[in-house]
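Apart from one protein chain that is not included, each protein chain of the complex appears where it belongs.
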Amino acid sequence: MNISFLGLGSMGAAMATNLLKAGFPLTVYNRTAAKAEPLRQLGATVAASPAEAVRTADLVFTMVTNDQALEEITTGPDGILSTLPLGAIHASCSTVAPDTNRRLAEAHRAHGSFLVASPVFGKPDVAAAGKLWVGSSGATAEVRAQLTPAQAAIGQGIHDFGDDPGAASVAKLCGNFLLGTVIEGMAEALTLAEKCGLDRVGFYEMLTSTLFNNPIYKSYGKLIAEQHYQPVGAPPAIIRKDMNLVVQEAYKNDMPMPFANIIRDRLTATVALGEPDVDWASFAQRVSDDAGLAGK
Amino acid sequence: MNISFLGLGSMGAAMATNLLKAGFPLTVYNRTAAKAEPLRQLGATVAASPAEAVRTADLVFTMVTNDQALEEITTGPDGILSTLPLGAIHASCSTVAPDTNRRLAEAHRAHGSFLVASPVFGKPDVAAAGKLWVGSSGATAEVRAQLTPAQAAIGQGIHDFGDDPGAASVAKLCGNFLLGTVIEGMAEALTLAEKCGLDRVGFYEMLTSTLFNNPIYKSYGKLIAEQHYQPVGAPPAIIRKDMNLVVQEAYKNDMPMPFANIIRDRLTATVALGEPDVDWASFAQRVSDDAGLAGK
Amino acid sequence: MNISFLGLGSMGAAMATNLLKAGFPLTVYNRTAAKAEPLRQLGATVAASPAEAVRTADLVFTMVTNDQALEEITTGPDGILSTLPLGAIHASCSTVAPDTNRRLAEAHRAHGSFLVASPVFGKPDVAAAGKLWVGSSGATAEVRAQLTPAQAAIGQGIHDFGDDPGAASVAKLCGNFLLGTVIEGMAEALTLAEKCGLDRVGFYEMLTSTLFNNPIYKSYGKLIAEQHYQPVGAPPAIIRKDMNLVVQEAYKNDMPMPFANIIRDRLTATVALGEPDVDWASFAQRVSDDAGLAGK
Partner (left out) sequence: MNISFLGLGSMGAAMATNLLKAGFPLTVYNRTAAKAEPLRQLGATVAASPAEAVRTADLVFTMVTNDQALEEITTGPDGILSTLPLGAIHASCSTVAPDTNRRLAEAHRAHGSFLVASPVFGKPDVAAAGKLWVGSSGATAEVRAQLTPAQAAIGQGIHDFGDDPGAASVAKLCGNFLLGTVIEGMAEALTLAEKCGLDRVGFYEMLTSTLFNNPIYKSYGKLIAEQHYQPVGAPPAIIRKDMNLVVQEAYKNDMPMPFANIIRDRLTATVALGEPDVDWASFAQRVSDDAGLAGK
């Protein structure tokens, strides 16, 4: 099974590396070619364009920045659909609007190929460990089954969301939203505790060794407790885009989401203040700012 | 060590039972005497008033409804301080304002006894299993150490928050607030998924077997996924009172808490709509209401 | 000066009528032709398509439902730009995204004509009275000056926002947002007063004869005080679209808007609950709903 991987940011590079390690023949492409170099050294073929990368592919993974980048790499000039073999599968891993995957699935159908939404849950270090959770939806159960061995190489579990290529995207957006609620929740709790005289880090440790003994609370909570937002899993601007997708998806479906509004606006303030090189959990500092705490 | 236990609601009764099981001589009191009956059958002495209950006590636990009830049972006529032996310890377990425990600690100091805030984290079924998490603060480390064997009988772990009798109350309020963020977060996520065509329960199962594989998310999430808010861990009106304490504590400490405002108002709407016999997680239905979903 | 008017809803019909009354030769078009009949009887020529309507126009007004309708009627097949004479002016009156007017202004420039954003502030009864406030921006001051006599016929004052064709749209969106803040504000104030035992209508009368003695507070406040949302100035779904434009414009410009989020979500809940034939101020009922008041 020939696999192509397009988009080699910190997430994509880790996923592609695990596909190579699992023995799949891999062709890779990245706009900035230098990022492909480590994969070439591990045995990947490096292509000069998406069209070239997928010319003989059975399966194409994409992990790109946003909806527009996904549309361009799929249907744009020199994009996937200009050369993809009939019957091939496009595993669309980026966090995008459900309708984007639905629209591109239509384009694949017209072309004679398939799109399966295949978003992943986890940070770059989780991706590197091959421990992502993988959602899967679109095309048919039979098509999705063909994808399973490759998904298994990048994750520790695959969850099937059926034939709607938008469904797994909804799940991914909800997952990111829930991470946002953890960040704002922990930020408010730890800051109130701090204002009341408790030790911020000590209270974090108590919470995450009792009721909230869970890797999500531990990893994001640590950044918030220590007010040190490194390493960068994803920057504020990227997840702000996701939160706007959440809010717009809620709008389209006639549903108020007050927590989502707040999280999106926290990220907006963070972007407006200009903090380039921190993890998106750094929006927790807005809670401290509003409480008159200078932070670190 | 003679122990008295005042307040035998679903939480208090379970805690008192575990003290008995651990072999402590126990005197109990409850305003509605019938609730003391099961404990009498397990060997407890039943007293007719708080004053009578604590006359020979080394240690008094209280688990009553709210700040006012705690003040009355401590400093009111026929209250704890009317008969408590000098040097005895009052383990104050109710969820109350930090300042209430601070004020009552002063009253104890004047009396020649001690108050240690000793709030517990967990639902009635967790209390019954002796698996509560116990916070502890106030008086001195030496005094708190005397409390440890009894706290160990009701919980799986004790966390020390130092000499401020308000500190453990702050921790407890923050804990309840975080549970509220889990409820609103899951309600928004599951409802958005439902509105987008995903299976509500299936998505809950996916979330709680992957990123949110944690007893809190599983137990509250199940109520929300199934929209069936039974059994009643705590009713909406009680936790609404706690959330108002959170909001007021934030106010006193000059700190905005947008998530806390929303949770408190969700509970307020739930109380205003009149739902007497459901768990407080039922405020999740307000998310469905606002989305035009009739719910169950 | 030959004028065409496209879009004869309750606002457009009133504006077109005032242009006729002011003596301008007028050609009108509406998708549903029956709505053009009253204007024909007042002397207007009725056209069968936008293209036909503007073939000899010096000035074209459009007052259509939303961004998509404006794009179609301007650049779509049989749209304005298929026949509009060179040098003619398009006065774009609909409430749309600033970028929509900017994009269409580019299309006009390429065609050799001009777009001037010309949004109006006021309800249908204000439009009928010729008392609208008119914003104006785009093209050049010279071009906007040519528009003045026609704008004067429909309004009581014209405000110039300069050469950016998006600027007047921003002003209009902000105006609608401020109306939303009046509605939510009055709803919260009157409902709190009602819950506290004051007379809802009497308190409305006190407020609007003292601090808030202003036509906006009086007209919207009356609907809210009496909880009777008639007549329909604009339905909830239409203004919800505007509020989403506000929220998205804030997003694009990196700005949190907490009041705007709440107003948009109130309207979303109103749409989700399905109330077809009431004024958008009816979202005030959500305040009463959340307070457990059945309303009328």
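Chains here go by letter, A, B and C, matching the order in which they are written, and residues are numbered from 1 within each.
Definition applied: a contact is a pair of C-beta atoms (placed from the backbone, for glycine too) under 8 Å apart; a residue touches a chain by one contact, two chains touch by 3 or more.
In this text, all values refer to a predicted model and were calculated from it rather than measured experimentally.
Shown as candidates are C:L42, C:A145 or C:L192; the residue that touches the absent chain is C:L192. Within the set C:I3, C:I216 or C:L267, the residue that contacts the chain not displayed is C:I216.
Considering the whole complex, the residue from C:A171, C:I224 or C:M243 that touches the absent chain is C:A171. Summarising the interface, subunit A meets the missing chain with residues 265, 268-269, 271-274, 286, 289-292. By the touch criterion stated above, the residues of subunit B touching the omitted chain are 244, 247-248, 250-251, 254-258, 261-262, 264-266, 268-269, 271-272.
Against the chain not displayed here, subunit C makes contact via residues 98, 121, 133, 135, 157, 159, 161, 164, 166-167, 170-171, 173-175, 177-179, 181-182, 184-186, 188-193, 195-198, 203, 206-207, 209-214, 216-217, 246, 249-250, 253-260, 262, 287, 290-292.
We take it that only the chains that are shown with their structure count from here on.
Over half of the residue numbers at the subunit A-subunit C interface are used by both copies of the sequence.
Taking the mean of C-alpha positions as each chain's centre, the chain lying farthest from the centre of subunit C is B. The centroid of the Cα atoms in subunit A and the matching centroid in subunit B are 38 Å apart.
Look at where the CA atoms of subunit B average out and do the same for subunit C: the two points lie 52 Å apart.
Looking at subunit A, one finds that residues 250, 254-258, 262 touch two or more other chains.
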